[in-house]
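The complex appears here without one of its protein chains, the remainder shown in place.
Right, chain A next:
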Amino acid sequence: MIFSASWMKPGSVATRLISWVARLPVRVQTKLLIAFLSIVGLLIALGAVGLQVLSGVNDQTTELIKLQRRIAAYRQVQHDTTNQLYSISTALLLQDERMLDAALRQLSQFGYDLDRMEFVATSEAGVLGQVRLEYDRFTAGVMRVAELIRSGRTEEARKVQLDEIMPSADRLERLTNQLVNMAEADMVTAIEVTEGAYDTSRLVVVSFAVGSILLALGLGYVISWSLVDPVKKIEARLRQIAAGDFAQQVAVGNRDELGALADNVNQTSAQLGRLYREIETRNRELTETLEQQIATSAILRTIAASPTDIQPVLNAVAESAAKLCDAYDAAILLKDGESLTIRAHHGPIPIDFVKYPISRDWVAGRAFVDRKTVHVSDLSTAGDDFPAGRQMAMRLGHRTTLAAPLLREDEAIGSLIIRRVEIRPFDRKQIELLTTFADQAVIAIENVRLFQEVQARTAELARSVAELEALGEVTKAVNSTLDLDTVLQTIVAKAVQLSDTDAGTIFVFSSTRQEFRPRATYGMSEELVAAISGQTISLNDPGIGDAARRREPVQVPELGEGTPTPVQKIIRDAGYRGVLIVPLLRPNKIVGALVVRRRKPGEFDQQVVHLMETFAAQSVLAIQNAKLFREIEEKGRELEAASRHKSQFLANMSHELRTPLNSVLGFTELLVDGIYGELPDRAKATVARVQANGRHLLGLINDVLDLSKIEAGQLTLALDDYSLGQIVRTAAAAVEPLAREKGLAFTTTVANGLPTGRGDERRLTQVLLNIAGNAIKFTESGSVDIFANAADGHFEIVVRDTGPGIAPKDQALIFEEFQQVDNSSTRQKGGTGLGLAISKRFVEMHGGTISVESVPGSGATFRMTIPIDAEEHVQAA
């Protein structure tokens, strides 16, 4: 916005005034308030003066009225005198009493008027005294006349009137005239005074009015200029700032808000100026950096784009170096034997050599030798310092020259050189930049070298991976299939593929026939296979036999030299030239041979030989595996037959044992039952022992059968719903008589509300019977208690006795077959020693556990946990 002043420029006085106002250290509104109050004060004074003038005029007017009243009073007195004269005269003439009374009454009126006159004209005291005196004379005269008249002394009265009253009246008139004149003179004076006061007051009022206006204008002018001027200055300054000029300051004397504003503007301007300068500097730096980065990234792109070709990168580096270092040209020279060879050049200065010997005599050479940047501002005056360089400069026309070495791990591999045809040294930045470009050239060269190395390494790795994969496949074949032919086929195929040959054969050596027979082939026609199979290859064979005997690989690079064996002749006729034979060996044993053949003659690589040895080892393993597997299979079949025989034997034995046992047990029971008559006591006891032993034998037979079936995996659980309470009752009913017989306390405690279980009720009953039976059997006194409970999806059955207990070392043994704590107890207590083993098997088949806790001498506690919902857990036999 452009601020324009509509007033003319202030004069010098006004300027001082304005600057004085501007410098007043008060706020703008305070200044305005003071100006306003000044004008208002002047207006109030004007009003007061006006009022004063009005009041003066009013006083004058009152004075004038008073004067008029005086004049009127004087006139009244004159009039009264005249009237009195007239009345007296008339009375004299007429001698009428009424007239006389009237004249006397007038006399009192006259006295009254005189009093009034004295009242209004107190200032004229002297004259008034004379008037009063005269009046008194006059009155006295009149009174005397009146008396004379009444007394009829008319002549006398007339005389008095003429001599006394008339002159008195004249004197009165004269006196009153004098008063009137005086009053009129006062009036004229008063009027004059009034007129003068009016003029004065008008002057005063007008002066005040004009003064107020002038003051208002002046103050307005001064104050507005004191505001306008700094604002204009600030505005002009802001325009300069907007135009980018930050150097100027606003010079404003104001010590008010505008002063503060001007200070702020000045500070802002200074700040902006600093920022602007900083930004300009930064911008310049950024521009330079950007240019370098663009060049660098161009070079890097080139490096990335040509990982195998160094030339484009060197060209790009030379071009960028010349451009960004503001040189006429740039060249890259690389070490090539004892010389530096020009590899890239950009720019118009010619170079008339391809390579130049490395020495300190020229700039690029010295940079290379010293491994330091070399800067020569004028080569033509370099004298003997750079003899070769000076000659080049004279010949080619360059003057200022800068060279940087290309350093790879502190070793110089070349130089980067830039040149100018005039004498104009390169600045620090350009020298740094050249070093950077030198580094980039090194990176590019390194990159290409590494890339080539990586390629070589990758190829090597790929070959290794292929070998490993092949070996993996072979190993997999060896491990996954037991078919020897498949494995050997795989091995010979992979061997041929990886050895880069055309055909292969695996021979197996028969130790009985002492000859090699082909077992697997690859890449061979059936005729060829048949032809080789028709040959007998013995250990004396100069090829395969020789390799096996010497226990090391044998290769024939060129078939046909020397005397070929019959087999080699067949092979040669089939078009093969090179043969590699690797024997298949075990310690002290020949297993066979792996043979690969190829159509073109030549030595086999050592690496290939090693690889074939690995394949040979795999082949040995496969042949070994196959043999072992055959043996295992035979063993398996034998075992199976044995198992079948065992089952049959058990069935037969069971039957055959039961038949005689039936007679033993049957007859003894009949004897015991007294079918054949009462037995003598001794016979009875003997028969009872026969019966007990018969039962024991039966128990043994049953347990052995159970165990055999469990071990053979033939015994399966008959899973069904069962009641644990019922199992406990059944077992308790069976063993309770024995406990009673021995005088033991026997209790069963079954928790309420046990769930229905799933399992083999008969087998679980058998288990509980066995354990509870054992407890009663081994406990001589005290008690046997059974507890049945359920928790966490399991039944828990505990059998606790007060028997002799079981020593800790025996606690694990008792669950094994034919183990009792004391073998002698078997005979004493009966029992086969198989019960706990069978019980443990049954519990485990239900997925449960059985354990014992015991302290010898303090009884034993057997604890069984059985899943409420048991699925059959098949045990590995």
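Simple rule for what comes next: a residue touches a chain if its C-beta (ideal position, glycine included) is under 8 Å from a C-beta of that chain, and two chains touch if they have at least 3 such contacts; residues count from 1.
Note that in this section contacts and distances are computed from a predicted model.
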The chain that is not shown, which UniProt protein name from "Histidine kinase", "Intermembrane phospholipid transport system permease protein MlaE", "Phenol hydroxylase" or "Spore coat protein JC" does it carry? "Histidine kinase"
Contact with the hidden chain, among A:L407, A:L705, A:L719 or A:L754, goes to A:L705
With the full complex in mind, choose from A:N662, A:Q726 or A:T749 the residue touching the hidden chain. A:N662
At which residues does chain A meet the chain that is not included here? 650-651, 654-656, 658-659, 661-667, 669-670, 673, 675-676, 694, 698, 705, 709, 714-715
